[in-house]
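Mind having a look at this structure? Questions to follow.
A protein chain is absent from this complex, but the other protein chains hold their places.
Let's look at chain A:
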Amino acid sequence: MSLREHTIDRREFVAKLIAQLPDALIVTGLGSASYDVFAAGDRPENFYLWGAMGGSTSLALGLALAQPDKSVVVITGDGEQLMGIGSLATVGAKQPANLTIVVLDNGHFGETGMQQSHSSLGTDLVAVAKGCSIEDAFHVGDVADTAKIAERANARAGTVFAQVAITAAEPPRALPPRDGVYVKNRFREALGFKPF
């Protein structure tokens, strides 16, 4: 069982983090992480997933390899990351210097009724990340640590993995656009790509 205190307010944390990442390309895992990022302010450089559970880190890896001069930040939940846990090994094999993975960990599957997840039943996600050779992996227990994550993300000096101990509170839903074609085209346009 996790002995860590989960005291961080997810909305406050995500808003403070994104405020320090003005140029980052942000990919969100489905569910509450998407709502948190959207609530912090919609922007074309956000790519919100509404499905494809387990895919956020993989999608961000493809993006990070394609855009090495941009900081790419994944913001997802513990359940979404756990479903794609192997993607951490794939990231570890590539070591993209511009990829930062932020897991908002409440130890529960929030969207489906707050069932406990593996991260509160024994799995240590930071140990998993380190085991996948993501050396710069750490726990975050305080809102002030947004600066620690943002500095690293903006420096693009190595893959980063941060596990953030958020409370299991459920703030009001803030729903990002779920028209994937729109979100995709808007994102690509912000990078200067025209429709084919």
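Quick notes
The definition used in the following text is that contacts are C-beta pairs under 8 Å (C-beta built on N, C-alpha and C of every residue); 3 or more make two chains touch, one makes a residue touch a chain; residues count from 1.
Quick note on the criterion: contacts and distances are computed from a predicted model.
Matching "Putative sulfopyruvate decarboxylase alpha subunit", "8-amino-7-oxononanoate synthase", "Peptide/nickel transport system permease protein" or "RNA polymerase sigma factor" against the UniProt entry of the left-out chain gives the name "Putative sulfopyruvate decarboxylase alpha subunit". The residue from A:Ile8, A:Ala24, A:Ala39 or A:Met53 that touches the chain not shown here is A:Met53.
Only one of A:Thr28, A:Ser71 or A:Ser87 touches the absent chain when the whole complex is considered: A:Ser87.
Taking the complete complex into account, residues 25, 27, 47, 49-56, 58-67, 84, 86-87, 89-90, 93-94, 180-181, 183-184, 187-188, 191-193, 196 of chain A touch the chain not shown.
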